[in-house]
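Before we start, here is the structure in question, set down as structure tokens.
Of the protein chains in this complex, one is absent; all others appear in place.
Up next is subunit A:
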């Protein structure tokens, strides 16, 4: 029981991070990734199963919300920021895969 819920939480964590990395806007993307990491880390020693379930439910709702907003941002598009995301700048926050593709064509 504990092992499966741990796996479930980790799956949720990974899914949320994966989804957040697709935000087009730099500020939203970095905020989401940072907040998800910090929030999961802060609650990692939670023992009470009722509380854990409440947090998991909240995380699921937040994942749905992130999915919707990412969809919206992919449709609407977002600006790139000068000198933080512009040509030849890499961001620390997890989309280095984009950048390698970029360099190959650049």
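Everything below uses one rule, namely that contacts are C-beta pairs under 8 Å (C-beta built on N, C-alpha and C of every residue); 3 or more make two chains touch, one makes a residue touch a chain; residues count from 1.
Please note the rule applied: contacts and distances are computed from a predicted model.
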Matching the hidden chain's UniProt record against "cysteine desulfurase", "Mitotic spindle assembly checkpoint protein MAD2A", "Mediator of RNA polymerase II transcription subunit 22" or "AP-3 complex subunit delta-1" returns "cysteine desulfurase"
Could you list which residues of subunit A touch the chain missing from the display?
-> 18-19, 22-24, 26-28, 30-32, 35, 38, 64-66, 68-69, 71-87, 91-92, 95, 97-98, 101-102, 105-106
